[in-house]
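Worksheet for the structure shown next.
All protein chains of the complex are present and in place, except for one that has been dropped.
As written, the chains take the letters A, B and C, and residue 1 is the first residue of each chain.
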Amino acid sequence: MLAKEMKELIVKGKVYDLGQPYFPGMPHHPNHPPFAFSLTKKHGDVMYPNQVSSANDLFATGTHTGTHLDSLGHISKGGKLFGNVQASRVQSYSGGLKGVGIDITPPVVRRGILLDVARALGKKVLPPAFPIGRKELERTASKEVVFLKPGDVLLIRTGWARYWKDARKFVSNERGAPGVNLEGAKWLAGHKITFTGSDTTAYEKTPAHDLPVHSFLLTQKGIQIMEMLNLEGIAKDRVYEFLFVALPLRIIGGTASPIRPAAIC
Amino acid sequence: MLAKEMKELIVKGKVYDLGQPYFPGMPHHPNHPPFAFSLTKKHGDVMYPNQVSSANDLFATGTHTGTHLDSLGHISKGGKLFGNVQASRVQSYSGGLKGVGIDITPPVVRRGILLDVARALGKKVLPPAFPIGRKELERTASKEVVFLKPGDVLLIRTGWARYWKDARKFVSNERGAPGVNLEGAKWLAGHKITFTGSDTTAYEKTPAHDLPVHSFLLTQKGIQIMEMLNLEGIAKDRVYEFLFVALPLRIIGGTASPIRPAAIC
Amino acid sequence: MLAKEMKELIVKGKVYDLGQPYFPGMPHHPNHPPFAFSLTKKHGDVMYPNQVSSANDLFATGTHTGTHLDSLGHISKGGKLFGNVQASRVQSYSGGLKGVGIDITPPVVRRGILLDVARALGKKVLPPAFPIGRKELERTASKEVVFLKPGDVLLIRTGWARYWKDARKFVSNERGAPGVNLEGAKWLAGHKITFTGSDTTAYEKTPAHDLPVHSFLLTQKGIQIMEMLNLEGIAKDRVYEFLFVALPLRIIGGTASPIRPAAIC
Partner (left out) sequence: MLAKEMKELIVKGKVYDLGQPYFPGMPHHPNHPPFAFSLTKKHGDVMYPNQVSSANDLFATGTHTGTHLDSLGHISKGGKLFGNVQASRVQSYSGGLKGVGIDITPPVVRRGILLDVARALGKKVLPPAFPIGRKELERTASKEVVFLKPGDVLLIRTGWARYWKDARKFVSNERGAPGVNLEGAKWLAGHKITFTGSDTTAYEKTPAHDLPVHSFLLTQKGIQIMEMLNLEGIAKDRVYEFLFVALPLRIIGGTASPIRPAAIC
């Protein structure tokens, strides 16, 4: 990205936090390990000289728990990953996905666009299983008067983050959640975006037993997906264009990384 | 930070990755839990319709393992945290540090300054236990012709990241590592910086049994500390002033968070 | 159990290990978090006086990964656990299953019986999805000349442990694994056994989308289930009656515990 473009995106110097918090009991898809946490030691458990003490901690988590960015190698189709890589040749339990893990994703600093589909359709929150297709995306872009450019990061708001505090409602394993369908994903890919994300657990419209959108975006197009974003703040301020920053941890071979993206405008 | 200032810092539109990778066996201080990782499932373990499959994973780690940002509540002196908060009143094993954890740290988007002390002193890597005091900091700033401003993020390079691949040499538990001493920390605090970091395990000069610099910066000044940064890239390009971005995960009550900071210039 | 009964079961004073090993990449059902491991410190990382050093470690795992014993509260039907307990009233993410977790299971020291169904049916290993019903159980008991008594622990061998080193074949997510069907479970419950276990991932015949045997044994009968036992040693020696010992960790609220059971004969 050119310095000139970056500068143009920064208008107010305001920074929006697009991440959700991590805590035991936080919403997470039941296919993924949850977030567990404990202090390793409390202040006072060990005293250093001069009455100094420290508190430390430990956590365990799946990388798809909480706000996160999928690696290119997260999904396979017919045994193949993006770039026609044979999954069985690069994967191991202890080493993860060699060469296609989240560690190959550089810091993401790109133009970001928010399509607030819920707002454009006059809803506070889109209903369960609501499909976001080409029509919905075009209508939203038109209402917001935004134009996608190759390389963009495209964020889609369903309003679902309002359910974050009710883990079961947020995950919505039975009734599904709103999200992009295959038609919508093709429209996005046609605009040559690089990353996309939403405020639900699975990004795509669910139920979706064969994950058509993940499969299309990750294995065919190399477009990485973010889930469980908190888009309420930028949506409220109607910030539709911004400098998007996400800094995934370089977990060697990781299938994803927790992130806390920011939008700078 | 004003939009105008942000724009001035972005000159080339280049993004530097200041984080170290995460993998089992990575360097970590022996006081902290290490990084453990495994795939939850490999591609092919579970097949969805249409030959779609996914790989997932899990990791466990201490939050002070790898590149990370300390929370304000990490260190206490005389039982007190920053702001005179009584540690015993806010801490619990399962809940962490209530109200003073890393979750209260917003996305960090600020002017960053690199003081490449190793280079200024004509060394590839500073020696073990080398103290960085006022004189070394001033000489480095003078050579680089940089001026600190209130609110800055100040990064200090010792060159120690060159030892990253040799975990024992990097941690250097017995011989210690170079770092800021109390005099240096006071000089930094006098410039009203907001965050500081270095490329070693403990930031401050070690051995340091009572952590005088942590104690001073965190409990007295509220200046948060980053450790195990990778400063080799910006140092090589002599980038001394930049837009610094770090996005700590909002771990409720966490004593720190893993981060992968970026420098944009 | 009376001392007299215990004494009668101990004939040779030989101890059989019925547990499988734990290591990254070990077989585990994809619904459950895997086993991740790392040393915390190696010998030499920290030296104590007199050249003494220690190595420590950390692991993360699902409790249903590897040889384990299910708690009474692991399965619900219609929202109800064993004893008509409403699941929603006792469960929380951070506290687990209050009052129905594995912590209420005492050390298991009981008469154990092995039904080597594979051998009785003249197979090295039973085929995938092979159902073990009343007929197979009765035939095996008859061939072995063993008689079940109330309170017994009943172990069922399918021979499946031979696939342990091939994780995907062992888990057999698509083709299923041999195991007790509902008819067989009713036969077992009719004999008033207290615990039962097998050498496969799921105990019951799979595929089994609604887990009829788990549901029947755990929620209706209060008979706890062990999975992924290694029964090869006792089967080879044709030890069909023994003192069975399993010592589940008292994980408060845990839905299961890893175990390494032993058979003493």
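Going forward, contacts are C-beta pairs under 8 Å (C-beta built on N, C-alpha and C of every residue); 3 or more make two chains touch, one makes a residue touch a chain.
The structure presented is a predicted model; accordingly, all values stated were derived computationally and were not measured.
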_Residue of C:P27, C:G62 or C:G184 in touch with the missing chain, whole complex considered_ = C:G62
_In the whole complex, not just what's shown, which of C:A120, C:L137, C:L211 or C:A235 touches the removed chain?_
C:L211
_Which parts of chain B face the unshown chain closely enough to count as touching?_
24-26, 30-31, 33-34, 36, 58, 60, 62, 92-94, 167
*Given the full complex, what residues of chain A touch the hidden partner chain?*
24-25, 30, 33-42, 44-47, 58-60, 94, 168, 171, 173-174
*Could I get the residues of chain C that touch the absent chain, sorted low to high?*
1-7, 10-13, 15, 17, 19-24, 31-33, 37-40, 42-44, 48-64, 66, 73-79, 81, 87-88, 91-94, 96-97, 103, 106-107, 109, 209-212, 214-215, 245-256, 258-262, 264
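The rule is simple: only the chains that are shown with their structure count from here on.
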*chain A-chain B contact: same residues or different, taking over half shared as same?*
same
*asked:* Rounded to a whole Å, what is the gap between the Cα centroids of chain A and chain C?
replied: 38
*For chain A, which residues are shared contacts with two or more other chains?*
24, 31, 33, 58, 60, 62, 92-94
